[in-house]
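Below is a structure I'd like to ask you about.
With one protein chain held back, the other chains of the complex are shown just where they sit.
Our next item is chain A:
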Amino acid sequence: MHWEIVIGLEVHVQLSTCSKIFSGAPTAFGAEPNTQACAIDLALPGVLPMLNRGAVERAIKFGLSVGAHIAPRSVFSRKNYFYPDLPKGYQISQFDLPIVGQGSLTIQVPTGTNGQTYEKTVRITRAHLEEDAGKSLHEDIQGLTGIDLNRAGTPLLEIVSEPDMRSAAEAVSYARMLHTLVRWIGICDGNMQEGSFRCDANVSIRRPGKELGTRREIKNLNSFRFLQQAIEYEAQWQIDTLEGGGSIQQATVLFDTEKGETRSMRSKEDAQDYRYFPDPDLLPVVIDDEWIEQIRSSLPELPLSKQAHYTADFGLSAYDANTLTSSREMADFFEATLNEVPNEAKLCANWLMGDINASLNRQSLDITQCPISPRQLGCILKRIVDGTISSTAAKEVFKTLWSEGGEPDAIIDTKGLKQMSDTGAMEAMIEEIIASNPSQVAEYRNGKEKLFGFFAGLAMKASKGKANPAQMNEILKRKLAG
């Protein structure tokens, strides 16, 4: 009998506000320690928090884009615990009245077979606003711990899912979709190295159809690869433990990225009593319909809606549609290219997901840094479609354009890549090939049709690659038939 893996994710999304959630200090990453911590972030005696409206607006944006209920009144609470990088001795968070209620996210999960996906809807339990803590620096000063409060007070949206995922692949697809979405709607820069998007995974196993098993929570996974590895390791560990006659204790675990193992950080017994209570320094957050509607009307078309549009109207596969909507910039690039060569969606998709993406990846660039513009790519594709150049020649134009710049048409001219479209010349050329290969012609005519490729190769070579393949094949077929 097999085990079912049950996964729920808590994702911390750093909101892209310029200043902190409760102070005016900047949120930019990478500054000298404690240079972006004001009196409020340092929790000096007497300071008070001031809610950043931009953070609330971003939370509403998120809620609307997952079809969630936006609480007309939500409350900030204090989560009390002592830690040196938590200056107030409490974290301002939301507890029983979060700003975003239940919603859902539909994801495409790869099946493992090339290009195949299946669709799944993951329910979102809630999302709430909170402030980040600072950092303890244990390595920098010998024998001492340094505290850097630059990150203290950075706005976070914690997005909690239901335990709806059944494999590491599903969890990763969900996390990726969330990552796409928060960047898409412009509430997070999505920079995982800088900690702007961090996942905690609650993992348990059970026999299908049975009650949920005891979960262990893997903290702070900051890449999709680690998320996948950690869940896979953890699930296997739980299976081995139960099958070995052991039991699972509720615990918080850390993923050791070097060893690829999860290890227990604290058990349920050590769980702290956070003594949540409403923060008396902050008023309840009241959100009226007008504000919600104003934000709703400012939202861009969302990836899911675009995916539906791409599959229904352009005839693209779900996989293609999913890849092309992996970011708003990607979708914009695709649509701008398609605008140059209408009705050639599949061709655009193939080039974007193939040559463009491969070249970008090679140089670790993202689509916004692509040296070729949608207009230029569109121009290359247009020349393929109208028969001016072959696909092979197009790749050469692309390469030149990528490394040297210029304009596609000019490159085609200078490099002499235009296809041969003079049928007379092509017929003469093919007649010559037929005349100089009599034995192969005889074999072909006796039924060895495989030899067509041999003749096509010779013809293309004779044309120096400039023959229009369709035209050439047609003439070749006719001549060979005799």
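Rule of thumb we're sticking to: contacts are C-beta pairs under 8 Å (C-beta built on N, C-alpha and C of every residue); 3 or more make two chains touch, one makes a residue touch a chain; residues count from 1.
Operating definition for what follows: contacts and distances are computed from a predicted model.
Asks: Would you mind picking the UniProt name of the chain not drawn here, from "Glutamyl-tRNA(Gln) amidotransferase subunit A", "Glycosyltransferase, MGT family", "Multisubunit sodium/proton antiporter, MrpB subunit" or "ABC transporter ATP-binding protein"?
Replies: According to UniProt, the chain not displayed is called "Glutamyl-tRNA(Gln) amidotransferase subunit A".
Asks: One chain is left out of this view; which of A:Leu283, A:Ala312, A:Leu365 or A:Val385 touches it in the full complex?
Replies: A:Leu283
Asks: Among A:His69, A:Arg207 or A:Arg275, choose the residue that contacts the chain missing from this document, as touch is defined above.
Replies: Hidden-chain contact among the options goes to A:Arg275.
Asks: Any idea which of A:Lys88, A:His179, A:Arg383 or A:Lys466 touches the chain not displayed?
Replies: Only one listed residue reaches the unshown chain, and that is A:Lys88.
Asks: Just name the one of A:Ile147, A:Cys188 or A:Leu302 that touches the chain not displayed here.
Replies: Per the contact definition at the top, the residue touching the missing chain is A:Ile147.
Asks: Need a quick check: the contact residues on chain A for the chain that isn't drawn.
Replies: Touch set of chain A with respect to the missing chain: 39, 42-51, 78, 80, 82, 84, 87-90, 147, 273, 275-277, 280-283.
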